[in-house]
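For this depiction, one protein chain was excluded, whereas all remaining protein chains were kept in their positions.
Should a chain be cited, it is by its letter among A, B and C, assigned in written order, with residues numbered from 1 in that chain.
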Amino acid sequence: MLALIPALPLAAVAVNLILGDRLGRRGTAFLACGAVFASFVLAALSVIHLASLPPGARTMVADVYTWMRVGDFKVDVAFLLDPLSSVMVLVVTGVGFLIHLYSVGYMAHDASFRRFFLYLNLFMFAMLTLVLAKNFLVMFVGWEGVGLCSYLLIGFWMDRPSAARAGMKAFVVNRIGDFGFLLGMLTLFAWTGSLDYERVFAAAPIVFHPGTLAITFATLALLLGATGKSAQIPLYTWLPDAMEGPTPVSALIHAATMVTAGVYMVARCHILFTMAPFSLETVAVIGAATALFAATIGVAQNDIKRVLAYSTVSQLGYMFFACGVGAFGAGIFHLMTHAFFKALLFLGAGSVIHALSGEQDMRKMGGLASRLPWTHGVMLVACVAIAGIPPFAGFFSKDEILSAAFASGHYGVWVAGLLGAVLTAFYMFRLYFLTFRGSSRLTHEAEHHLHESPAVMVAPLVVLAALSVVGGFVGLPFQEGGRRLTTLEGGAALERWLAPVFGEGGAAGASHAVPHLSFTTEWALIAVSVAAAAFGIAMASRAYAKAAGEPIAEKAPRLYGLLEHKYWIDELYDTIAVRPIRALGDVLWRFWDEKIVDGTVNGVAYVVEWASAVLRVFQTGFVGTYALFLTLGVAALIAHYLVR
Amino acid sequence: MAAFWHDPNVRMVFWALVKILVILQAMLGVVSYMIYAERKIAGHMQARVGPNRVGPLGLFQPIADVAKLFFKEEFIPDGANKVIFHIAPMLAVIPALIVFSVVPFGPQDALRVTDLNVGLLLFLAMSSIGVYAIVLGGWSSNNKYALLGGLRSSAQMISYELPMGLSCIPVILLAGSLSLVEIVRMQEHWWFVATPFGLLAFAIFMITALAETNRAPFDLPEAEAELVAGFHTEYSSMKFGLFFLGEFANVISISCIAVTLFLGGWNGPWLPDAFKFVWFFLKLAALLFFFIWVRWTYPRLRYDQLMNLGWKVLLPLALANVLVTAIVVWWRAQG
Amino acid sequence: MMHDIPLAWMLALSATVFVIGVVGVLVRRNALVIFMSIELMLNAGNLAFVAFSRALGSLDGQVFVFFVMTVAAAEVAVGLAIIVNVFRLKETIYVDEINLLKG
Partner (left out) sequence: MTLALFAAFAALLVGCSLMVILHRNPVASALFLVLAFCSLAGLYLLLHAEFVAMVQVIVYAGAIMVLFLFVIMYLNLRHDVEQGIAVAVRRGAGWILGILLLAETVAFFKGRWAEGPVSAPDLAPVAGNTQAIGQVLYTRYLFPFEITSVLLLVAMVGAVVIAKGRGPGLHPAAPAADAAADAKAAAPDHAGGEA
């Protein structure tokens, strides 16, 4: 049954390919959504079954077949469902299904409707393979698969040069990360002799001493992979560009699923990371830096999707530093809630864009609240959720992360996170105010076509909004009804659910840090973070609620310019990496490829041609001649043996 | 000199030569009188008397015939390949005569030239060599009738050699040997012709024997009505005589083999061992009469009928017979 | 009383016949004669087989002769059919007048 979860979307791909246009738009939509929905149902059933098992035995394994066997080394195509992957699989299939549904409406008028769903389903297959894999190699298949699909989907409108370039950029940057992942995987294999999670994790404490070079190298390499996939510093640059893809793609890939792969992988390998304190520290620092850094950029973007993209990068940073401080459970928690509200944000933004016939610049929006009531409502919910106002989902997860950072003594990280939270609230509400409030800055044309999205798009929005509201409650200790209402208690529902994977109260590294905060400190922290969010909202409100222009740009134009141009990072990369490589490539092309390689090949061809011209003389077509030469050869051979 | 005589090799060679000479002479005699017999029998079957002028009852007729042949003009057609034209008639006689070297006329060593352990194969080999005489004779004459006769004949002989070889196999299976002496010994109590598959094999053998010797009703190579005289149209004098001799020698040798294989060879009641060979010759005479009898009874087959009979009737029958015999032999060996 | 012939003599004879076959293939232009020369070579091989069979006291060599004969028979049947066909097409069986092998 487990294998069916990824297999169903793949089957849909196959059917889509085979039947092709005979399917029709309606058929394509039904097929694609149906397959993902079936996967979701299967996943839900599996998770329910999993929950019925005793906590210590909550794993389900499905061996499909033996992929390769070389001596002792054996890799199965096998799937594993444990509490960690169950959260992921539910998020992926659930959010994925909603996004599929939404896409039916969003892409309704696209010429390549069928191709779009083909890619989406293929992506679902790859992502589910990644999440459900039982060993690193199968995970790598999914890992590469999502990379490929993101390339295909970002460049979906391939007749647009910018889209094609963005797809290529995503692919290349991801490849750098994949290289790290591969390196880490091979290092692990070299030391433990296996690629199976269970065996690697069981062998790791025996073959590695904590903190040694080998484990640090392996985890850092894996981290490189994770930063590539999850858009962390230094490999984040592809994600904002990925906004070139259709909006549902942005929602699916860049909010709910693919970008979380890195977080998932780090969480999956938490045993390894906790054995390498340096790596863990690095994860925390990278995460915090990214969270703050991306948030600052998000403040100055005018493209609605870019704002969301940088917000995603920033939120992923939170997840990373949650892992970095050892609160893996909190990281996964945030991953889940983030999936809800970020998908909602993207889809809402998509709805706006759809309503405005493709307009993405916030400076040309404004005053849409009354014209798009549903969209406005859900966007407001999402903004509140991401800003971290209780009792919305974002509050619980973000607060848990910040508390964990504080509790584990990473005060710098905590401060960065807090600042990030302020900025998050600020830029999200900047977006909200610029889009929905104030006076309309729409062009006449856009005004004319303005319309609320169809029901098939609104319905997923509403569902996601509801999830964004209540999603955080899984972090509450439901069952301890009479006890304190804190998220930091070891008994929170999600954390207990994940306990078999991460250990009671978090992983080994976190256990010493997380639980021991006094009641007062906890409430104080909550108050601080809520206050930070509220501050951010208030600032945004002051600056943008009525303004028609850009107040930051007016007051601090240089800072604004810096932020607007994303710290010139793309240009920096271009200068230090892309251009030299391109120049090297040029040299290789003009000299090595054209002269040496082509020269060799052509030279061989010339030699063959010349030799054939000589040999052609002997091909008379007369058997007699052939027999003569044959005999001559035999005589020569015998002579050779005689002389020898 | 005496020592030379006691050398076993020399004695062997000497006795072999003597036997060969005797058989050769005897055969020539038998052949000439068989021609006489044929003419006589043919005459009686057609309500005539047959030859009766030369000597009492025409008994010297063969001598007169031979004498006439000797004195005929030797004629070589223009454009003929002379060497081959000369060789062909010899080839007609030699293989037939060689076969006699393995035929056991009686139980005593003295009554056979040699006992070869592949005697039956020798017979088959010689009968396959016999084709050459006709083909070459027909071809070297530079005459289209002769050529057609030769080609027809070789096709016919090749076609019928197969069922003939196959019809010998049941006997080999029953006897467990290829040696003709051994085969005769195995029939001391029960002739092979008296077994069901032996009978069928005998029938096939006799039919193919008629075809192999180009005797009517299978005498297509020399179908006078169509081909003048077939492959020997251009032959005259003693060369023609050799072809004639060869044909009859073939009939006799093949009859000898048939007697040996199916009719128990020298085996027969009453006579002491020393005179067992009489039985052999009696059986041989009966078979020779059979040959003549058939010739003057049946009309000639058409070419397609000939081929159909050979490939579609005799060959499958012979194969089935081999199969059945093999099964029976195997089953008996299992006990 | 009967002396065996030395193996080397038989082999020398076999080699001689084989070489004659080779020369035949090389010097003649009549495809049929070339075929006959090939038969000569095959038979030289057979002779060597039988000689070795005798020398080594094993029947395997004689069994191989049968296989060679079968191959020869098959080769002749197909080869002659081809020659007949080529003759119909080209009106010649001289191999130096037929160069169908040249593309």
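Definition applied: contacts are C-beta pairs under 8 Å (C-beta built on N, C-alpha and C of every residue); 3 or more make two chains touch, one makes a residue touch a chain.
The structure displayed is predicted, hence computed values, not measured ones.
**Q** In the complete complex, the chain left out here touches which of the visible ones?
**A** A, B, C
**Q** Which listed residue, B:Ser32, B:Ser101, B:Ser154 or B:Thr208, touches the chain dropped from view?
**A** Candidates B:Ser32, B:Ser101, B:Ser154 or B:Thr208; residue touching the omitted chain: B:Ser154.
**Q** For the chain left off this view, which of B:Asn143, B:Ser179 or B:Thr195 is in contact with it?
**A** Counting the whole complex, the residue in contact with the absent chain is B:Ser179.
**Q** Looking at the full complex, which residue from B:Ala80, B:Val103 or B:Val135 touches the chain that isn't shown here?
**A** Checking each option in B:Ala80, B:Val103 or B:Val135, the one touching the absent chain turns out to be B:Val135.
**Q** Of B:Gln25, B:Gln46 or B:Asn117, which one is in contact with the hidden chain?
**A** B:Asn117
**Q** Please identify, in ascending order, the residues of subunit C that touch the omitted chain?
**A** 2-13, 15-17, 19-30, 32-33, 35-37, 39-40, 43, 46-47, 50-51, 53-60, 62-63, 65-67, 69-78, 80-85, 87-88, 93-94, 96
**Q** Give me the subunit B residues in contact with the hidden chain, please.
**A** Touch set of subunit B with respect to the missing chain: 9, 81, 83-84, 87, 116-118, 121-122, 124-125, 128-129, 131-132, 135-136, 139, 147, 150-151, 154-155, 158-159, 161-162, 165-166, 168-169, 172-173, 176-179, 307, 311, 322, 326.
**Q** Can you list, in ascending order, the subunit A residues touching the missing chain?
**A** Residues in contact with the chain left out: 624, 628, 631-632, 634-635, 638-639, 641-642.
Definition applied: only the chains that are shown with their structure count from here on.
**Q** Let me have the rounded angstrom distance from the C-alpha centre of subunit A over to the C-alpha centre of subunit C, please.
**A** 75
**Q** Between subunit B and subunit C, what is the separation of their C-alpha centroids in Å?
**A** Those two chain centres are 32 Å apart.
**Q** Using Cα averages as centroids, what's the distance between subunit A and subunit B in whole Å?
**A** The answer is 98 Å.
**Q** Could you say which residues in subunit C touch two or more other chains, in rising order?
**A** If we look for residues of subunit C contacting two or more partner chains, we find none.
**Q** Where in subunit A do residues touch two or more of the other chains?
**A** In subunit A, no residue touches two or more other chains.
**Q** Residue numbers of subunit A touching subunit C in their complex, please.
**A** 619-624, 626-628, 631
**Q** Across the complex, what residues on subunit C touch subunit A?
**A** So the residues of subunit C touching subunit A come out as 22, 25-26, 29, 34, 95-96, 98-103.
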